[in-house]
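Left out: one protein chain. Kept in place: all the others.
Chain lettering (A and B) follows the sequence in which the chains are written, and residue indices restart at 1 in each chain.
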Amino acid sequence: MLPVDLPDTVRDALLAPLVDHACHGVRRDELTRGRFELLLNEGGSPAPPGTTHFDTPLGAAVRRWCAPVLGLEPHAPPPIYLSRRAELGAAEVNRLLLRASGVSAFLVDTGPEGADLLTAAEMGSGGEAAAGEVVRIEQIEQDVAEMAGVAVDYLDSLGDELSARAARAVALKTVVAGLCGLGLDPARPSRGAVLAAANRRLADPKQPLAEPALARHLLWSAADVARERGLPLQIHAGLGACDAGPHLADPALLTGFIRALQPAGVPVVLLTCYPYQRQAAYLAHAFPHVYVDVGLALAHTGAGSPRVLAELLELAPFHKQLYGSGCRELAETCHLGAVYFRRALGAALKARLDAGEWSAADAARIAHMIGAGNARRVYRL
Amino acid sequence: MLPVDLPDTVRDALLAPLVDHACHGVRRDELTRGRFELLLNEGGSPAPPGTTHFDTPLGAAVRRWCAPVLGLEPHAPPPIYLSRRAELGAAEVNRLLLRASGVSAFLVDTGPEGADLLTAAEMGSGGEAAAGEVVRIEQIEQDVAEMAGVAVDYLDSLGDELSARAARAVALKTVVAGLCGLGLDPARPSRGAVLAAANRRLADPKQPLAEPALARHLLWSAADVARERGLPLQIHAGLGACDAGPHLADPALLTGFIRALQPAGVPVVLLTCYPYQRQAAYLAHAFPHVYVDVGLALAHTGAGSPRVLAELLELAPFHKQLYGSGCRELAETCHLGAVYFRRALGAALKARLDAGEWSAADAARIAHMIGAGNARRVYRL
Partner (left out) sequence: MLPVDLPDTVRDALLAPLVDHACHGVRRDELTRGRFELLLNEGGSPAPPGTTHFDTPLGAAVRRWCAPVLGLEPHAPPPIYLSRRAELGAAEVNRLLLRASGVSAFLVDTGPEGADLLTAAEMGSGGEAAAGEVVRIEQIEQDVAEMAGVAVDYLDSLGDELSARAARAVALKTVVAGLCGLGLDPARPSRGAVLAAANRRLADPKQPLAEPALARHLLWSAADVARERGLPLQIHAGLGACDAGPHLADPALLTGFIRALQPAGVPVVLLTCYPYQRQAAYLAHAFPHVYVDVGLALAHTGAGSPRVLAELLELAPFHKQLYGSGCRELAETCHLGAVYFRRALGAALKARLDAGEWSAADAARIAHMIGAGNARRVYRL
């Protein structure tokens, strides 16, 4: 799996257990081909007639790297792969792929929780790993909105619930980009604006949050809780973060909010970020409280992922990069995140060693930092 | 021309005839050095005193790959190249370069038509290939504006003419980015706004279209015609698409329009896109009706083009990528598009084969898809 001719210490560091600091629960139900294909894609539509979502970097990666985990030859055709998957059953497939990922701790965003997804604890037991919960603040808001009656109660409950949920969590996470992009006004909204937005919000609480003032209030409330409890705040950026256009999920747009948050000392963790990983790396370079990963972009770019990670490595400090699979729905994405992280980092280290740029000792040390050490420090594991 | 040590099936697939789904007619007239140099550049200005547009990636590529087609040594100096070009004459040079490109069908944007440019049929006969016409909707609009008297007639004629021209075409194309960038309001404009804009437009119909409401009306009218006739809509993005700045031609800005067009099922083909090919790839990934190429960026980036194509391959589904030279004016750009497409895709395939990422059978199959198969399906050739 790794480049040949790596020094043993570097190879060992790359193969050491990872902390997957940003993932989701994978599905426990059996998947038809149609359903499996839909989950290979971020867009939610079937591939056009005559084509298949298997003809993508992710589809090719599944056939290459997941097929052997299920006991098949590499490059197994899709029908064979799916038939083997069905034969083993989802529980066994999940167990095999989660364990193959070589992860010692999963930090699981439980926002999209549902009966069909493994819980954080189940991710841990499936993967023979520790597990921690990352609470998604938009999910808390949704829960509170559906329970609350009037605006004042809603706002009180929101603060209480954020605190209560944070008490059991290793981090808070926001998907605010999905609401209005990341170019939101970085200032705390006024109490009046928040109350007015809350009143509009409660007129139809089943709908997802669509009030910018409330989104900002939620973000700042989460930042307050994170500060009190010493938790990081994860922010989803880039790939898949904003339906209104990838450019609106450029993490550079967060600069104002990041600066406003700096005095609070809350670690901000930028997730995924692709194709704006250089902008994310810049923020991790310039701000002492900013951390980054490329998350699900590893599995989605597959064979092309070494270039993506290489761009993150151009400017991001080594103590600011984290490993996250960003896995969603398919246990395959959990395994592929780990495979491509190790391959991509291995390729970058080998290039630096071959060029005489780094010593082997530094390369091994940095691999340990990015793979697990930084996450242990930032999340206090 | 291709990397050594490729499996024969992959090599054959890369050398198979291409469908050049997005090109322009090349010039039939003889070119002075000054004129030739101007055509090497997108900016329209001569190189500063003491410099030459031959000192560019495209200039170096002409000397490397086109010189041998004209019977010269690779890297022939510019005066020798131009002298040989004059000696052979434009007709023979065009014939040699178009044939050398190994293209079996040219889909030709006839928008910039003029007596000095080969027609679609002439591109086909020059290159011993089939030919189809892509109609540029802004050219139709210009023709209609110059003929129409009053706004209502203008709007009626516009619809009629779009339908009539589409009946003979394989696709419609827009260069709307050149008018106001790609961040236009994606909604259909109101009839009132369109009529008001049409009245302003007709006050000086010789001028190019500069009314956003009319541009949006034209785009939606083209989408309607494309839906009725089952034709794709090509949209020029990136390199050369918008004089007001490359950032305004970022295809990510089209997300709203693309989403609005999704129910109609009209294939949207994003052309060129450089340096925003990753954003284009994301759209091709997320939307079932979006296709992409990097077009003229292949010839313009020359020796650097493998990196450009590699970035497209990071996320774009293999059934969504097309080959287009985007060639303009110089037959050299037609040949160079094909050379660098084959070299860049060959390098990407070789890297994946060497890394054990793809099987040779998949690599060959994907090369056929991107080089010709996808275009045959999308344009129903």
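One rule holds in what follows: a contact is a pair of C-beta atoms (placed from the backbone, for glycine too) under 8 Å apart; a residue touches a chain by one contact, two chains touch by 3 or more.
No experiment lies behind these values; they were computed from the predicted model shown.
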- Of the residues A:Met123, A:Leu239, A:Leu253 or A:Ala372, which one touches the chain left out of the display? A:Leu253
- Return the single residue from B:Ser157, B:Thr174, B:Gln279 or B:Thr301 that touches the missing chain. B:Thr301
- Considering the entire assembly, which residues of subunit A contact the chain that has been omitted? 250, 252-253, 255-256, 259, 262, 278-279, 282-283, 285-289, 310-311, 313-315, 317-319, 351-352, 355-359, 362, 366, 369, 377
- Task: State which residues belonging to subunit B touch the missing partner chain.
- Result: 41-43, 45-48, 50-53, 55-57, 60-61, 64, 74-75, 239, 243-247, 274-275, 300-305, 307-308, 343
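In this section, only the chains that are shown with their structure count from here on.
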- Rounded to the nearest whole Å, what is the centre-to-centre distance of subunit A and subunit B, using the mean of the C-alpha atoms as each centre? 36
